[in-house]
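For reference, the structure is listed below as structure tokens.
Missing here: one protein chain of the complex. Every other protein chain is in place.
Presenting chain A:
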Amino acid sequence: MAQQTPGRRCIRAFISGFFVAVPVTVTVLDKLAYVARVEGASMQPFLNPDVGGQCDVVLLNRWSVRNYQVQRGDIVSVVSPKNPKQKIIKRVIGLEGDFIRTLGYKNQYVRVPDGHFWIEGDHRGHSLDSNSFGPVSVGLLHGRASHIIWPPNRWQRIKPSLPPNREPLNAEEEDE
């Protein structure tokens, strides 16, 4: 057996490591968790609270949305229906079958169709959301934001919470 030079052994180790590391990383990012920086003001005040400050970084849980199951109030990242190269991060307001009182959409009340949800940014009026493009197909779901991981002083788990007065109308009627 020929003696291997250290350089060749290095290259071989690098290539085999490469073939392990790249697929594993890609799979983890696709299936388990994804880290993304939040840009823009559409989720203020919850994300990016100070204007001009540094951007928040969130952890997107992709495993929990593998069956496309979300709850109302979750913050989700969705591929923008207007531009497939862009992802948007919004709050789920209504699931399929809910009646939603819209804010400036062409109809004042909307029933969310099957396989769709209604998403809105927290910053009302400064967000390009379902009020401009309508209900979004669940198939565009990318991940659910589960933690804020940067900046460190705002490290927290994100709990689902609906903004006031944005509950779906059918749920309100059941309560009364």
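Note that a contact is a pair of C-beta atoms (placed from the backbone, for glycine too) under 8 Å apart; a residue touches a chain by one contact, two chains touch by 3 or more; residues count from 1.
Heads up, the rule we're going with is that contacts and distances are computed from a predicted model.
Going by its UniProt record, the hidden chain of the complex is named "Mitochondrial inner membrane protease subunit 1" among "tRNA (adenine(58)-N(1))-methyltransferase catalytic subunit TRM61", "Alpha-1,3-glucosyltransferase", "Mitochondrial inner membrane protease subunit 1" or "Serine/threonine-protein phosphatase 4 regulatory subunit 3". Among A:Leu60, A:Val76, A:Ile119 or A:Val138, only A:Val138 touches the chain left out of the display.
The omitted chain makes contact with just one of the residues A:Phe14, A:Tyr68 or A:Tyr109: A:Tyr68.
Residues of chain A that touch the chain left out of view are 19-20, 22-24, 26-27, 30-31, 67-68, 79-85, 113-116, 137-141.
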